[in-house]
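For this depiction, one protein chain was excluded, whereas all remaining protein chains were kept in their positions.
Just so it is clear, A and B label the chains in written order, and each chain counts residues from 1 on its own.
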Amino acid sequence: MKRYSAFAIAREATRYHSGWERAWRAPEPKTKYDAIIIGAGGHGLATAYYLGKNFGITNVAIIEKGWLGGGNTGRNTTIIRSNYLQDPSAAIYEKSRFLYETMSQDLNYNVMFSPRGVIMLAQTHHEVRGYQRTAHANALQGVPTEWINPQRVKELCPIINLEGPRYPVLGGLWQARGGTARHDAVAWGYARACSDMGMDVIQQCEVTNIRREGGKVVGVDTTKGAIDCDKLGIVVAGHSGDLANMAGFRLPLESVALQALVSEPIKPAMDVVIMANTVHGYLSQSDKGEMVIGGGTDGYNNYTQRGSFHHVEETVRALNETFPMLSRLKMLRQWGGIVDVTGDRSPILSKTPVDGVFINCGWGTGGFKAIPGSGWAMAELMAKGHSPLTDEFGMERFIEGRFIDESVAAGVAH
Amino acid sequence: MSTRLATGGRLLNKSKALSFSFNGTTLKGFEGDTLASALLANDRVLMGRSFKYHRPRGVVASGSEEPNGLVQMGEGGKFEPNQRVTTTELFEGLKAKSQNHWPSLEYDVGALNAKLSRFMPAGFYYKMFIHPRSFWKHVYEPIIRHAAGLGAAPKATDRDADTYEHFYAFCDVLVIGGGVAGLQAAKAAAASGAKVIVAEQTAHLGGRAVVDGGTIDGQTAEDFVTAITAELEAMDNVTIRTRMMGAGVYDHGYVLGYERLKDHAPEMAGPRHRLWRIRAAQTITATGAIERPLSFAGNDIPGVMLASAIRDYVVNYGVSSGDRTVVVTNNDDAYRTAIALKHAGLDVPAIIDARPAGDDSDLIARAKALGIRVMMGHGIATVQGGKRVTGVEICAQAGEGAVLEEIACDAVAMSGGWSPVVHLWSHCGGKLTWDESQASFRPDPNRPPLGDKGQGFVSVAGAANGETTLAAILADATDCGKEAAKAAGFKAKATKAPVAEDAVERALLPVWLMPQGAGYKLRSKAWLDYQNDVKVSDVQLAAQEGFTSVEHAKRYTTLGMATDQGKLSNINGLAILSDSLNQPIPQTGTTTFRPPYTPISMGSIGGEARGDVFQPIRRTPMYDWHEANGADWEPVGQWRRPYAYVQSGETVHDAVMRETKNTRENLGLLDASTLGKIIVKGPDAGKFLDMLYTNMMSTLKVGKCRYGLMCSENGFLIDDGVVARIDDETFLCHTTTGGAETIHGHMEEWLQTEWWDWNVYVANVTEQYAQVAVVGPKARKALEALGGMDLSADAFGFMEWQDGSLGGFDVRAYRISFSGELSYEIAVPASQGQAFWDALMAVGADLGVMPYGTECLHILRAEKGFIMIGDETDGTVIPQDLGLNWAISKKKTDFLGKRAQQREHMVSDQRWKLVGLETIDKSTLPDGAYAVGEGTNANGQRVMIGRVTSSYHSPNLERGIAMGLVLHGPDRMGEVITFPGTDGKDYEAKIVSPVFYDPEGEKPNV
Partner (left out) sequence: MLILNCPCCGVTAEETEFHAGGEAHLKRFGPDSSNEDFENYMFMRQNPKGVHLERWRHNNGCGKWFHAARCTMTLEVFGTYSAQTYEPPKEICDLISAKRPGWSWGAFS
């Protein structure tokens, strides 16, 4: 792999950029791999990357029905934070946030991780207490967060209206090292690195069957033929139910639409990410200058990647109140994704009833921020059979009644 | 230069001159101008700077597809960036400023980027700015952010000075687009009697036909439009709205209309924008087509414009875009521009036509007859000029760009053919098909967006459907209108398509690069996306690097991601991508079309709901009294409750302390009206409540009250409250304030969907009653002073309720206590609430009465160790955690949550249990703090063994008190555990009983 750098660009500029090679190869599938990952989104690619990097397992294929990074990886609002309440969540999201810090250097690909800071606004006394609780937990979990007063919120985000007529800002939970990254670049960077390790990223290849023998996985059938494997990771977000069916087990999941929108680009107006859970909206400004806006999920099962406009109205209305200048901007584009939500709204990273099959799903609305941590943990689970980061996220927790419920502090977990 | 012509300008009112300013210079235009036409009329061709390279940018189009002409307008609360000059109607006093440059539009430092453009190909930022790590946040990103963005941000201190509103509309057939196709389709649909709405995004009906000529039923297109408009306006079942764009098509026939009511007249009264939520049985998109640019070097230099736009400016606004205009084309339509320019007395030195020489069509012959030089088989090698076109270099289209000739000119009119506007068709899943003859995607009628019954609910008429001749457009529109009316359930009337005549055109030749063999140097100057600075070479680089899916190429190059969303660039870009990949264009496909069609204001999306009416406020009957008596409000759901009543000279904390002491010593009044009150009635009411509550409710005696716990089916505690048995078949269930609606819903759900054969009726009567808690040692005295009931301990025992009369008010009194004091909760009809409150305040005056708020309520209950839903519970706590086993029936075989509570983790001895916590030094524990055990867990996190769930300073005990959940807590009484604070200090607390005050419970039993 040719390394990317300013010097490489200067060199290529002299020869009209004719020397740039493919960012990732476009191979045909081999007949057998040590491990196959189904799903070349951020989580799947990261899983493969850490299988190679941390465990030396490089005879790996990442199989993708569409185009790599084409699902939720490329359609989220790119928020990265780890100020979660419960121990297992804080552990995996902080691992993830930590890995984001050096991702550009690790991958030799600028993913534009921007640790600009994240504020979770508190607009009711209940929220104040919830976030103070989270701040205490975070301190013990090794997640640096801080409770800040309204004046500090205003200093960090001058466009905020502290004195909203309904829900005045009472303070916030501040994670200075949270932020955003360029979502597509995360998938592309991992794909390039995986390809460079000799792994095969196989796009436009749909899995049609998961072959088992004696309770153990032996391979998959795909639209590009049968491929054998010893281990199989299913990392397909909203499509997990289909794949689980093929492998013969069920999941505690429902798939719903989550919508987002951006404004037209403007000059820098906001240097932090703000999440306002009472009024249900979140906001940041991309490097291009667009105000990036997200809200809640639609209530019904939906695979269309479209949502209902009244959710957009509710979100925009709430944010217009909280950030009055938004009212004079225009919505450029709205879109939707399919999020898979579990019974406790926390993810599943787990062994399955089928020996050799592992599943990573259920990230709901919070998947992007977890990509590197999830990949790291999933790789360890697949390579070693367990990982301290995934132990609490097993599927068996639903039968045991051992939930990881993040909604207790913040109402919703994005 | 561009200038105003002496003649022409069908949309202008030349008797009304308007004065406006651009970058501080005062200029003149006419009523009927757009800002674009008025600027061109004043020779202001340079209007902005591009996003990435800060290249000079002039207007290229005449409609909503314009990528370059973006300005900021207005001041203060009316400031708005990124307004499109082509869709901004001129008004007196308009002030516009160009964007994205420093220090000025003419001399922009950022234009240095253009010089460095070889070092900034597609995706360059993924490949650099990687080291050193800290530089991205502190150096690179701020520079990039500052250079990016377009218009300035509105000021944080300015509130939007305009208002917005939402409309609902219902119709049988919605027609989007008021060109001849839209009007004809509307007429055909309306003839059936169907209710029709026509929405046209501009201020004028008629679309392109009125500019392009042709005859319809023997009239000019203009006369046809006038006649059909009059016809439609005369019909009761037709509504025509101009300045209203079809913004988005959503599932089940929901269409968003965006009406710009006064952007053209900001001083007019009323809302600025109106968002229409239209439900239409059938929607017809007659949205026309958009002309494509051609990709040749220098095609972004100001003065290079779409041929149709140049024609529009001449015909509609009497504006010439240049004195000498070279036309470059791959189709016949651009000849109309040349002819129009000639007719306007302007010079057209040449028409450069990429198509090989062949038979002259009508238009070619007419151009030649006007003396215009036509160069078939040629193309533009490069455009000369910097901030303005000065000439073009001509080459053979088939070659690599060797210059054959230079032609001096100050404008270039280009046409690469037309692409149907398929956005609205596509928003909700309508599929496209590739039309080889027009080299464009058109709607596939066999794969429309599907409605609630699986029916297609969008159809397409006219040019938007890929039709190109007037005759075909009108025939298509007529059919489409009739079919839509039929699909909406009406009987279509025979409506004849008008007979149209227009020129017979020679076929278009797809040209995606000019010349076809252009080398890198030309390709790297051939723009695809003008605003985002994406060139042919960038898309080719993306393909070379493996970004072969159209979504990858788009995201890698940012093609089509600018504020015009690629209306001009998409087809050209994916043709280049397809060519690079050696695959046909339909195999490459398009990116997804997403709403809105053009950007719509956030203000309009919010609508009327802002400020005080942002969300409804729920007020108790005593709300005004609280407000007048110092209430510090706390939002609780949509209610507002007094947190405390602050007297002059007090802090909120002082007030809470005062109220808490006074209630224990004298008399406190709490407005408890927000507590949920749900009537459960019927022969099976007891059985039903036995399933709902963990306790046995069916055995409750009439006249008695019982505290009950409610769990979800998943086992967790969700609500609590006092249940009163009113009669044999009637219970009144109190819920928490936040629980009233959800618990009522919960009851309905189980009754309707699981136990539907049980005879039970439930009603939420929360708002029917005002309820006052009369609390404290003097509570009985106060009520006795009102008179009317025997309130003695013998006549009215603890946990009993009675109907009666107090001070002349009909009341239902409950002797219950959430404070550990002698306490009555008195419910009166809501309309009597304030009067009753006044009466209590009057009789309490001598008894030291004080109202108290929610925080005092919290402290009083915490002093007694009573749990609070939302404090001691958080959705993960079961009653067993809280030592509430006494409230869980052992006799019942089933209740909601019982099975769940049998699961392994629910019966584990590792669950944290409720205890009281006392600091050694009487200080108050930090709320939400966690207690630590030994060491760390497998993920390096400190081991936690408990947490504070409630913590207060108790003025009655003069110390901090807290409740918490602690591992093995009830077995560890007296043990001291450590709570690290977020302030770096460790807080030590002793595990004690959670009942701090009056542990024997003597106070209420008097």
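Just so we're on the same page, a contact is a pair of C-beta atoms (placed from the backbone, for glycine too) under 8 Å apart; a residue touches a chain by one contact, two chains touch by 3 or more.
Remember, predicted model here, so these are calculated numbers, not experimental data.
Colleague: The complex has one chain that is not drawn here; which of the drawn chains does it touch?
Modeller: Hidden chain, whole complex, touched shown chains: A, B.
Colleague: Of A:Glu254, A:Glu380 or A:Glu406, which one is in contact with the hidden chain?
Modeller: Checking the options A:Glu254, A:Glu380 or A:Glu406, the one contacting the hidden chain is A:Glu254.
Colleague: Could you tell which one of B:Arg133, B:His146 or B:His252 touches the chain left off the display?
Modeller: Reading the full complex, the residue touching the unseen chain is B:His252.
Colleague: Would you mind spotting which of B:Ser134, B:Thr753 or B:Gln910 touches the chain that isn't drawn?
Modeller: Considering all chains, including the one not shown, the answer is B:Thr753.
Colleague: Check each of B:Gln99, B:Asn572, B:Asn714 or B:Thr919 against the chain that is not shown and name the one that touches it.
Modeller: Of all options in B:Gln99, B:Asn572, B:Asn714 or B:Thr919, contact with the hidden chain holds for B:Asn714.
Colleague: Which residue among A:Gly66, A:Gly142, A:Pro158 or A:Gly241 touches the omitted chain?
Modeller: A:Gly241
Colleague: With the missing chain put back, which residues of subunit B would touch it? List them for me.
Modeller: 250-254, 279, 429, 450-454, 713-714, 745, 748-749, 752-754, 756, 893-894, 898-900, 902-903
Colleague: What subunit A residues would touch the chain not displayed?
Modeller: 241-242, 250-255, 298-304, 308-310, 342-343, 398-399
By definition in this document, only the chains that are shown with their structure count from here on.
Colleague: Measuring from the mean C-alpha position of subunit A to the mean C-alpha position of subunit B, what distance in angstrom results?
Modeller: Averaging C-alpha atoms per chain gives centres 22 Å apart.
Colleague: Considering only the defined contacts, which subunit B positions touch subunit A in the complex?
Modeller: Those in contact with subunit A are residues 51, 77-82, 118-119, 121, 124-131, 133, 136-137, 141-142, 144-146, 148-156, 158-160, 248, 250-251, 254, 256, 277, 428-429, 520-521, 524, 537, 541, 544-549, 551-552, 555-556, 563, 565, 592, 594-596, 599-603, 605-607, 609-612, 614-615, 617, 634-636, 643, 714-715, 870-871, 874-876, 900, 903-906, 926-930, 932, 937-942, 944, 947, 979-982.
Colleague: Show which residues of subunit A lie in contact with subunit B when the two form their complex.
Modeller: Touching subunit B: residues 4-6, 8-10, 12-13, 16-18, 20-26, 66-67, 69-70, 74, 87-88, 90-91, 95, 101-102, 104-105, 108-116, 123-126, 129-130, 132-137, 139-142, 146-147, 158-160, 164-167, 182, 184-185, 188-189, 203, 263-269, 285, 287-289, 304, 306, 308-309, 312-313, 316-321, 324-335, 388-389, 391, 397, 399-403, 405, 407-409 of subunit A.
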